[in-house]
Each structure stands twice: as C-alpha cells, then as structure tokens.
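Removed: one protein chain of the complex. Kept in place: all other protein chains.
== subunit A ==
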Amino acid sequence: MGYTFQFGQVWPFLPRLFDAALVSLQLALLAFCGGLLLGTAGAAIRTYGGAWARRAVKLYVTAFTNTPQLVQIYFLYFALPDAGLVLSSFTAVLIGMTLNAGAYLTEIQRAGFESARRSELEAAAVLGFSRLQQIRYVVLPHAMRVLLPPLSSHFIIMTLGTSMAAVFGVEELTGEALTLSSQTFRSVEVFLIVAGFYVALTLLASLAISLFARAAFRVRVRPL
C-alpha cells in the first residue's frame, strides 16, 4: 500500500482547472436563472391559469421529471440539428438543463405560491393590483422565503449536475479533469483537486442564490 501523492505535475494546470470551473459555474447559473423564469411562469400558470394552460404545464413537468436528464440532452443534441438548429454542445447542454430545471422548479415553486395569505392577495386586489402585480409584489416574496432552502439545494444539485456536460465535450470542470488525468496520469490528484473545486462552487452557489433572492425579491431571511 502507500500511494505517494504527486501534486507537482498537476499544479501547473491549476489555471486551466480554474477556467473550467468558471464554465461549470456559468452553465449552472444560466440554466438555473432560465429554469427559475420557466418555473415561476409554470407555477403561476399551475396556480392561476386556465384549464388548458394548466394541463400543458403539467405535461411538461411530467415529461421532464420522469426521464433522465442525460437522455433529454441527448435528445436535444441530436434532434435539434435535424430541425435545422445546429448548436454548440455548451448551448445544447444549457438548453437541456434549463428545460429540466424549469420542470422541477415549477413543482418546487407551486408549493410556495400557495403560501401567500389569501387575505393579503385580497388586499392587493382591492388596492387595484393586477394579477401579475399581485404575483410580483405579494406572492413571490412570500414564496421566496418559503422556497429559499429547496431552491438553493436544487441549485447545488444543478451545479454538480453540470459534470454531465463532459459527455458532450464541454470543457467544464469534469471534462477538463478527464483530459488532464489522461495527460498527466495523476488521476487521483487531479480528481481530488477537482472535488475541492466543486465544494468551492457549491458554497459559492448557495451564496449566489441568497444574494439573488435578496436583490430580486428583497427577501429578508430573518429568524421569526
């Protein structure tokens, strides 16, 4: 036994791993923000929409939460060029992850939408708020407070999920690690460092989401 760690060979590649980590973070952030928009619209439609719109959203959610994300992205990757849309692998993965996130976040946010007190909504209506204004100023801030923990953990799952992009040749953290380990033959060291990067990313991710929630919805998270 006794593995001798040899980080020496790996250190010079640290900047490359750092750049790759930024690609991962970018992918996670973009997909999450897109998914949040989709999920907010989806939850609003599920809560307030007409019968057909509700059914359409339900179909979307069912389709995307019951198939593997990898399969969804493969499908986009191969189906979209046939439809005349040639995408870079980054874009294909981004679209796939966004659609997938939209489906999960619709379900997650639906619960939050129902947490706004009916009396507050009625007050808003009587003050002359339109339905959209009620959602923007009353429902979402309430929802965000309830939803911050589940949203933040979904963001972390997504951040780690970006490693899937390696399969499509995106040069994000895992992809870069695979390349490096075959170049240096120091796989254990490379993946240890990469694991450290992922930990840093997820910490950054939860910080980012709480800042986002604060900026977008002025959510105060304070003990009650």
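Convention: contacts are C-beta pairs under 8 Å (C-beta built on N, C-alpha and C of every residue); 3 or more make two chains touch, one makes a residue touch a chain; residues count from 1.
By our rule, contacts and distances are computed from a predicted model.
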- Assuming one chain is omitted from the figure, identify its UniProt name from "Amidohydrolase-related domain-containing protein", "ABC-type Fe3+/spermidine/putrescine transport system ATPase subunit", "Fe-S cluster assembly protein SufB" or "Amino acid ABC transporter ATP-binding protein". "Amino acid ABC transporter ATP-binding protein"
- Of the candidates A:Ala51, A:Ala83 or A:Val126, the residue in contact with the absent chain is A:Val126
- Since one chain has been left out of the picture, which residues of subunit A touch it in the full complex? 117, 119-120, 122-129, 133, 137-138, 141-142, 145, 218-220, 224
